[in-house]
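Every protein chain of the complex appears in place save one, which is left out.
Up next is subunit A:
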Amino acid sequence: MSTELQSRTAAPSAKRPPKPVGPWRSNIGLKIAMAVSGVLMVLFIIAHMAGNLHVFEGREEMNAYAAGLRSFGEPLLPHESLLWVLRIGLVASIAVHLWTGIVLSVRSHHARPVKYAHRQQAKGESPNAYLTMRLGGIVIILFVVWHLLDLTWRTVNPVKDVHDAYGAVVATFDPSRWPVTVFYLLALVALGFHLRHGVWSAVQTIAGPGTKWRKRTQATALAVAVVIVVGFAIVPLSVTFGLVE
């Protein structure tokens, strides 16, 4: 007699994503890759935010800091070594973060083919996280494209001289270009919600803390999100309200 359990119906044969191959392609494996790439980007963002605050020291200090980033490690290291490490690391992190995000979202979509007729308000520890992460992520990626065109490549910035970082910041957040500032602030809010969940979720995925440490991580994530949003928002607001000219 076979002791094998027989299901009453065959395994679902509905349209499903292809079978994951190997542990690192599993949902948790992809989530770990997403978490690691996210943590790397958070570290970059904190450094970026701190660097931005040089704007309050005036044009020369800010531009000297920008030049210092390019000449970091010279003459031992080639010109722009630090920047190239950051660029490659960021592009790789964004690629991993986006790819895992898309694959996991598609799998989630297939996992609930029929929606509920009665929608109930979320009551989990991070309510509606899947919205702030996925929709928020789309807002953030659109912002990153704009940000590169504006303050990195200066395609849409009135100040074309790449060595005048200060001038570019002051020009782009000029009160006459208020939609730019509004979009910047909205993207920051999206980033804030993304990080408020993302930071503790990454720790939960990589380290898997117990209840006590999970609560501490959640508090830390909120603090990180607030610091980053305030730290970034203070620059455009200061320019718009004439504190930095």
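Going forward, a contact is a pair of C-beta atoms (placed from the backbone, for glycine too) under 8 Å apart; a residue touches a chain by one contact, two chains touch by 3 or more; residues count from 1.
The criterion applied here is as follows: contacts and distances are computed from a predicted model.
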Task: Which of "Amidohydrolase-related domain-containing protein", "Carrier domain-containing protein", "Succinate dehydrogenase subunit B" or "Xylose transport system permease protein XylH" matches, in UniProt, the chain that is not displayed - done: "Succinate dehydrogenase subunit B"
Task: Of A:Val91, A:Ala122, A:Val156 or A:Leu243, the one touching the omitted chain in the full complex - done: A:Ala122
Task: Of A:Pro78, A:Pro179 or A:Gly208, the residue in touch with the unshown chain - done: A:Gly208
Open item on the list: Suppose we count only contacts with the excluded chain; which residues of subunit A make the list?
Closed with: 5, 7-9, 11-12, 14, 16-17, 19-20, 23-24, 26-32, 104, 107-108, 110-120, 122-130, 133, 197, 200-201, 204-211, 214
